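Excluded from the complex is one protein chain; the other protein chains are retained at their positions.
Order of writing sets the labels: A and B. Residues in every chain begin at 1.
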Amino acid sequence: MLLQFIINGIIIGSIYSLVSLGFALVYNTTRIFHLAYAALYMFAPYILLTFYIHLGIPFLLAFIVSIICTMTLSYLIEYFIYKPLNKNRSSSEVILISSLGIMIVIINVIAMLYGNETKIIESSISNSVSFGEIIITYNQFWQIGVSFILITMFFIFLYNSKFGKKSRALRDDAELFIVMGYSANRMRMQLFLLSGFFVAAGSNLIAFDVGMDPYVGMPMLLNAIVALLIGGVGRFEAPILGGFIIGVLQALSIWAFSARWQDAITFLLLILFLVFRPQGILGEKQRMV
Amino acid sequence: MSDSNKNIILSLENISISFSRDYKKDGKELTESKAILKDISLNLNNGEIVALMGGNGSGKTTLFNIISGLMDPDEGKVIYINNDITDWKADRRAKAGIGRLFQDNHIFQNITVMENMCLSSSNRVGEFPFISLFQQDKSRRIEKEREKKAVGILSELFEGNHETLLDKKNKLAGELSYGEKRLLGLARIFMGEYDLVLLDEPSAGVNEALIKNIQDMVKKITKKNVTIFFIEHEQQFVKDIADRVIYIKNGRIASIEKSDIII
Partner (left out) sequence: MINIYIILSTSTNLLVGVTNLLSLGQAAFYGIGAYLAVYALMILHFPLIPTLLFVSLFTSLSSLFIAYPSLRLKGDYFVLATLGFQLIVYTILYNWVDVTRGPYGIPGIPAPKLLGLFEVTGIIPFLILSTILAVLTVYLFLHLIHSPFGRVLKGIRDDEVSVETLGRDVTKFKVWAFVISSGFIGIAGVLYATYVSYIDPTSFNLDEAIYILTAVLIGGSGNIKGPVLGAVFVVVLPELLRFVGMPDNVAANMRQIIFGLILIVLMRVRPWGLWGEKRIV
């Protein structure tokens, strides 16, 4: 039965990787502590819900609409909140607090419009396939399948395009970036759009399976941040690695103790890494100046 | 290094430091390493005024950071008054008498000029939570001493428009002009009791009239038998007050001259 837990862990880990990747796209390059990301995570499935259930639009179309809406919201946050602060050369604390502010606003608007209770998109129990003693549901297949495809596509894109080189350049030195003729603003727009894409995809894949409420964003954001930290800030492989590690670790802690303690284990892992290895597994040791 | 041991206040032995960055190119993992300082050794004698010169990016500020304790060298030792301080943290080095002026205006923007000065005092009594609540008289007395010392220093500093820094003592330091901030940075050095003072470009970005003022101040520091190690680009400035000049090029010491040799 341990194997079942591990497999579940891997599958959920793939979603964590996806979501963490979206966060890393923003943090690695712009160093913005994008708390509002939690709101985006929560936002996507509600759009899906609205279009699919309330408006009766076919599922795939609703899925796409949800992703587009989330990407747009992601960019709007960048445009109205982060960009002006960046121009003001605001400190990172100020940016963080603003991010917190918009996160609070979005979450509560949704809560006001849709209520605090858990909503379900698909109320029937998903079919599943058995491999001996191991059971994998169709939903889980979708989860790991889509994640895998998206992540692979991302890395192909990252290493074979100017976009990838530009992201890393932006991270290293924003001023040099501008001097070299690239538009930092356009780059940021692309990053935020892409980030919105990933968070919406990941979120919908989960929400479709287990439903959602207005407050699912924060716990998932924490998982994403821890995944990124454990993997190592600075490389895009890191959130992927971290996501799977957390997924499996949580599954193991459920198997060993009970579901109640899985969050504590995650946070404990966070503190351990912060204290002993803040650069993560893959990260570079930073020199303090 | 025998009989003059007593006179050597700072000794750097084989200091090397480099920055490295991991990156990927064509799918391969590479590490780019840039050596900032290579095998630097030098001695400073007690009471000397030594200038450190060299092109931009030649590692001068990094060297100062290593002496101050803000950066750790990859190799080498820092010896201060016959103690190996290579492992000492920055605050310990400051308490031992190493003072530092930074290149950018590292003053405290959001407290007043007077508070900046008091915070720079070597007399740290009373900086413990709640202690001044219980020892009101003593702490008030010490604070008055600090302020008096600050007043003495500030009254001699002005930017040339007939207003001394003393007049601005209650202004937030962030509201001062660039030149005034520079003066304040220097003034803070006076507040402390240092044996070795590191000045990073004291006259940078300051107009002609002020340079003389700053020069005078630096000379004043030397009167107290304090060793001064300073980075400067202004040749005339260096010629006027330095005993020796150490040139750095590409991370190594290029030459050490008497200052009258400067062209």
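Everything that follows uses one rule, which is that a contact is a pair of C-beta atoms (placed from the backbone, for glycine too) under 8 Å apart; a residue touches a chain by one contact, two chains touch by 3 or more.
Quantities reported herein were computed from a predicted structural model and do not represent experimental measurements.
Contact with the chain not shown here comes from a single listed residue; of A:3, A:61, A:76 or A:112, that residue is A:112.
Remark: the omitted chain is touched by one listed residue; of A:129, A:256 or A:271 this is A:271.
If you put the hidden chain back, the residue from A:10, A:68 or A:100 that touches it is A:100. In the full complex, chain A touches the omitted chain through residues 31, 33, 81, 84-85, 88, 90-98, 100-105, 107-109, 111-112, 116, 218, 222, 225, 229, 260-261, 263-264, 267-268, 270-271, 274-275, 278, 288. In the full complex, chain B touches the omitted chain through residues 68-70, 89-91, 93-95, 99-100, 102, 106-111, 115, 118-120, 122, 124, 126-133, 139, 143, 172, 174, 188, 192.
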